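Every protein chain but one is kept in place in this view of the complex.
The block that comes next holds chain A.
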Amino acid sequence: LAPWVPVVGLEIHAQISSNSKLFSGSQVQFAAPPNSLVSFFDASLPGTLPVLNRRCVEAAVMTGLALNCSINKKSLFDRKHYFYADLPAGYQITQQRVPIAVNGSLSYSLCIDSKMSQMVTKTVRIKQIQLEQDSGKSLHDDTRSQTLVDLNRAGVGLMEVVMEPDMCCGEEAAAAVRELQLILQTLGSSQAVMAEGQLRVDANVSVHRPGEPYGVRTEVKNINSIRFLAKAVDYEIQRQIEELENGGTILNETRAFDSKLGCTVPMRDKEGKQDYRFMPEPNLPPLILYDAKSLPANMNHQQVINIDWIHERLPDLPSVKREKLVEQYGILPEHSFALLNEDGLAEFFESVVKQTQMKPKKVIGWILNHLLSYLKQYSLTVKESPISSFLLADLLNLLEKKEISSTAAKQVLAELWKGEGKTPLEIVKEQKLELLQDQKELEQICQAVIDGQENEVIMMVPG
């Protein structure tokens, strides 16, 4: 019997990095006192109207361009209706009919083996990117039988990125999301920190036999990290395979990932078969974007959004940055991935390279094998590193000039890590780690050693 073919698609909600919300002027801020960032519109006070935030549109256009999408020059807003405590208006404003961007692609890389020595590039199609409102937060207090509602998040701008079911396992899903995260952070369109809810991922998983139509899919929610994403997807694939092999069926349901148990469980059916009764949002005219060709003569880029203007100002995307690093420094592709994977590490590396004579190919080893492992061990970011690029470069220079050995350098590094403000040279002198270059001095030491070990020497000589 042919093996099962797992199919994984993703729906990703990225919170837009902006000062104010998508349709109102209240601030966007993480962990503010409850209900302190709520405008009249966010609270759905009767008579209030949405006003589109330009920055949010720009963020979506940037993201669409970075993901090779077609940007729709005319997109529309819709209302999606359902009742829930965290949705004050009883509907969410989203883009269901015509979203702002469609038909893009995202390339990501995977390691073939665990040693990160061979990478393969994959692509996932981006179905669309749509602008929509985030909901507030509701907390259920079962002891007091009440629900607490915080509307700070209600109305914050989101980009929903829909990835087609081109992925086949947890690892691919994780790698794709990781790459998306890096892209968003590079663009600045979203800070995309999963732990702060700025990036939320729902996975759609199904399995089928080769040649047969796609199986029933389940939606997996409540995934709080990229690591858990891989786990959740793999678990769900396995669960479905086992279920089907035992003669069972897969229900088209929503399941939550339980990170403690490492499994997915059916979610409490809060909505049933929802009919969202989509309707055009009557208070927002169609969103019109321009490019260099269609821009009316009397308008400048401040009055309207010019897609080409934005395109020209896009920063280097991670894939481009990696290529440049490989080309410029002769490092391996895997190295470039590792550099970009850690915030600030690539800049740190480049800074060290500038300040040392050691070849980049050698520097990279020190960065990735030593500095990075220290950072990981102590859960520090590059910014928080007690060793600055200057200090590291200084140390590597000593090594390069053969004033110390590699082993000694590691010792110095350990000492530098303490962050006591000593320079590498000071530590070397303190611990007498200098390499001796003087031939005579070396001979004297060797002789002294040999003299002290007469018996051993006698035993060695005949051979």
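Simple rule for what comes next: contacts are C-beta pairs under 8 Å (C-beta built on N, C-alpha and C of every residue); 3 or more make two chains touch, one makes a residue touch a chain; residues count from 1.
Convention: contacts and distances are computed from a predicted model.
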Hidden chain of the complex, named as in its UniProt record, picked from "GATA amidotransferase", "Pre-mRNA 3'-end-processing endonuclease polyadenylation factor C-term", "TATA-box binding protein like 2" or "Phosphatidylinositol-glycan biosynthesis class F protein": "GATA amidotransferase"
Selected from A:R277, A:K359 or A:K418 as touching the chain missing from the view: A:R277
Which residue of A:L52, A:L110 or A:V216 touches the chain not shown here: A:L52
Touch criterion as defined above, residue of A:G90, A:G188 or A:P315 at the omitted chain: A:G90
Options A:V149, A:C169, A:L314 or A:L332, residue touching the unrepresented chain: A:V149
In chain A, positions touching the absent partner: 40, 43-52, 79, 81, 83, 85, 88-91, 145, 147, 149, 275, 277-279, 282-285
